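What follows is a set of notes on a single structure, which appears directly below.
Only a single protein chain was left out; the remaining protein chains are all shown in position.
Entry: chain A
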Amino acid sequence: MINDTLTLAERALVRLPRNPDMLLAFTVQPIMFVLLFAFVFGGAIETPGYGDYIDFLIPGMIVQQICFGGFATALGLAEDMTKGLIDRFRSLPTARASVLAGRTLADVATNLLSVAILLATGLVIGFRFDAGVPEILAGLGLLLLFGYAFSWIFALIGMSVSSPEAANGVGFTLIFPITFISSAFVPVASMPAGLEQVAEANPVSVVVDAIRALWLGGEMGNSLWLSVVWCFVLIAVFAPLAVRKYRMSASA
């Protein structure tokens, strides 16, 4: 199982650079988003308690990018389904869950790359940590865990749709509201009543708040342990659903 998973994770990573669209999504796109938000919206958004919008923005932007990280899993699985590769894997003496586990594991590596690119971009335009190395690393660990949890949501999407295009549509329609109705880009207090409560309860907000507390100092409250609980809940719910869907798709 472990060997199969690593083999398939390696496969996902080897093919990534040969797929220019995907590579662009993991490198240039996040930089573009940071620059647009920092310089187009930045001046208009009040972030009380944070020195600068860029400090406020970078953790939010990284969490959003992390949420999108699992796209490679959804697109990859949908493609494997339509091209018959899933049949090939199924006909091999390969552990059943490893096709999904390999994909989601590969996402961890691409997420790490995205985080590094976003942090570097942030540091260039003025983002500064106000934390020690352990807090920075703890934040990084939380980001990767959260990204891993989202990869399982995408795995379920990838197994449920009929084509890569459909995976794309479903993914965007789902992830944009989830990441925007949160504390990622604006303080939730600025939202209308109702929406504010939704944003506060959103796991994306919980994780963004935890990362801000870890990297910029400030009030941690419950956000760190709540983030970790959210990650495990998402994995516990979506990993079995995705694996079940994978098994069932054989008889369809």
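Heads up, the rule we're going with is that contacts are C-beta pairs under 8 Å (C-beta built on N, C-alpha and C of every residue); 3 or more make two chains touch, one makes a residue touch a chain; residues count from 1.
To be clear about the criterion, contacts and distances are computed from a predicted model.
J.: What name does the UniProt record list for the absent chain among "Cation/acetate symporter ActP", "ATP-binding cassette domain-containing protein", "Putative membrane protein" or "Glycosyltransferase family 2 protein"?
T.: Its record in UniProt gives the absent chain the protein name "ATP-binding cassette domain-containing protein".
J.: Which is it among A:89, A:129, A:146 or A:238 that touches the chain not included here?
T.: Within the whole complex, the residue contacting the unshown chain is A:89.
J.: Could you list which residues of chain A touch the chain missing from the display?
T.: 3-4, 7-8, 10-11, 14-15, 18-19, 83-85, 87-94, 250-252
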